[in-house]
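All protein chains but one are shown at their positions in the complex.
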Amino acid sequence: MKVTIDGQSIEVEPGTTILQAARMIGGESVPPAMCYYSKLEKTGGKCRCCLVEVTKGSDANPTPMPKLVASCVTGVMDGMEVNSKNSTRVEEARKSVTEFLLINHPLDCPVCDQAGECDLQNLSFEHGKSETRYIEEKRTFEPENIGPYIQLHMNRCILCQRCVAVADQLTDKRVHGVMDRGDHANISTCISKAIDNEMSGNMIDVCPVGALTDKTFRFKSRVWFSKPYNAHRDCDKCCGKTTVWMFGNEIQRVTGRKDEFHEVEEFICNTCRFEKKEVNDWTIEGPRKFEKYSVINRNKYAVHPPKVEINTEAQILLGREQDRKKISMTNVPLENTENSKQ
Amino acid sequence: MSMETHNYKDLKQEINITPELMTRINELISHYPEDKRKSALIPVLHEVQDAHDNWLSYELQDKVAEILGILPVEVYEVVSFYTMFNRRPVGKYMFEFCQTSCCATRGVENLMDYTCEKLGVKVGETTSDGLFEVRGVECLGACGYAPMLQLGDFYHENLTKEKIDQLIDDCKTGKVTLLDK
């Protein structure tokens, strides 16, 4: 079957989705995916980040699809033509979804262990804006303890439901799920039960944001300070092939090996992940390739440092815009728009 | 977890699955193919809740999971999704006022204020004797007979202050039927 995405054609097997075909082509046309995970069944379709425009249904039926479709769950047809990066509608939709994902997000990246390898950060960087239009109070949840290994931070969750799929497909008895509904839907065990299955740690790797993080690595370091090495050991529970994140001679954390789309190549067990933190436990293969699109590699936020202007006199008179808002001082006492922009 | 779950997770309740209740549960289960017992979940939860003072503790939800042969979390997920399942003890007579457009334009909000004032509670609260509770719910499909409220299995429509007075009196004297058996 032939499919054309942003003008680039590729032959694929029947049953391939648009997203998979785009990943085969690679490059900028690959739609972002926050909920789809190729190694887990029945994921995808929910976050709406990967919406694309189908400008030609197929050779047999060339009618364009009226609505944007989720590329991760839409199969390709022979002769299908798709616009991803090339479509302003798609660009607009991705901006919208990014804005929606961020309105209730705590934006606590400075204290979040996921920062630096967070898909939501990447998405915001590509499609987000630096200002918010949301002035309402953000939604929050009660903290819940789900055991000694995994930290659940529900306020950061984007409800991709990948962790539920992990529990369903890799563990025998799922104890957590999606509770409540609407914008109060949340991931919970309801009874603060420890999620202690041997494969449960994979929830951390599949989580696209900082909602599920490694408790044994909590607040230890920023991810970009440690260096990833591929390593392996003989394990009777899993493949034993992992990435160990080292700071000097110390193994700070162990994760699965992630590919360029941030998906693990193979799932690993909790013993490998949480209990083997000695260099002697592992055969270290060598440093991992740089990830082109990661903050760690590109350090996007530092490449073009924004120009910081400190105008003390003006600041004293004007105050910062957000502070003025808080005290309902909508009018700027001095007309100086240059400085009131943050 | 949500605030609700946080507050309700440790609540205890006396569980009593009587033989009659079990017969009814088995009848409901028989409506679905043998390997699809989970399909009976929502009807079974209704019956179990009706037999347990109109609420479902997590322990009771575990019991339902056991009866249907499914995981407890599958029951929690469903119970928390649907508004008719209560996860905390509720007032015996729960006045569920429809608040959506048609009822609102016909004055249900003022009527709710009236009822709350009369019972001395706020919306969502139970009276101290555990007898009454006032709730606002979304469209109950009685728009032509607005304003209205649901009490147990039944609808009370075309409400006025006088009708509310009468209904409260009838509840106090035990003249109101809650369940359609």
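Here the chain labels run A and B in written order, and each chain numbers its own residues starting at 1.
Rule of thumb we're sticking to: a contact is a pair of C-beta atoms (placed from the backbone, for glycine too) under 8 Å apart; a residue touches a chain by one contact, two chains touch by 3 or more.
Note that in this section contacts and distances are computed from a predicted model.
Enquirer: Hey, which one's the missing chain according to UniProt: "Spermidine/putrescine transport system permease protein", "NADH-quinone oxidoreductase subunit F", "Phenylacetate-CoA oxygenase subunit PaaJ" or "Urea ABC transporter, ATPase protein UrtD"?
Expert: Going by its UniProt entry, the chain not pictured is "NADH-quinone oxidoreductase subunit F".
Enquirer: Which residue from A:10, A:73 or A:194 sits in contact with the chain not drawn here?
Expert: The single option touching the absent chain is A:73.
Enquirer: Tell me which stretches of chain B touch the chain missing from the display.
Expert: 31-33, 36, 38-43, 45-46, 68, 70, 74, 77-78, 81-85, 99-102, 104-106, 109-110, 137-146, 150, 153-155, 180
Enquirer: Considering the whole complex, not just the chains shown, which residues of chain A touch the missing one?
Expert: 44-49, 51, 67-68, 70, 73, 93, 96-97, 99-101, 103-104, 133-134, 136, 139, 158-159, 178, 180-185
Everything below uses one rule, namely that only the chains that are shown with their structure count from here on.
Enquirer: When the centre of a chain is set as the mean of its C-alpha atoms, what distance in Å lies between chain A and chain B?
Expert: 39
Enquirer: Show which residues of chain A lie in contact with chain B when the two form their complex.
Expert: Those in contact with chain B are residues 141-142, 144, 154, 173-181, 184, 186, 188-192.
Enquirer: Chain A touches which residues of chain B in the complex?
Expert: 1-6, 9, 58, 71-74, 76-77, 80-81
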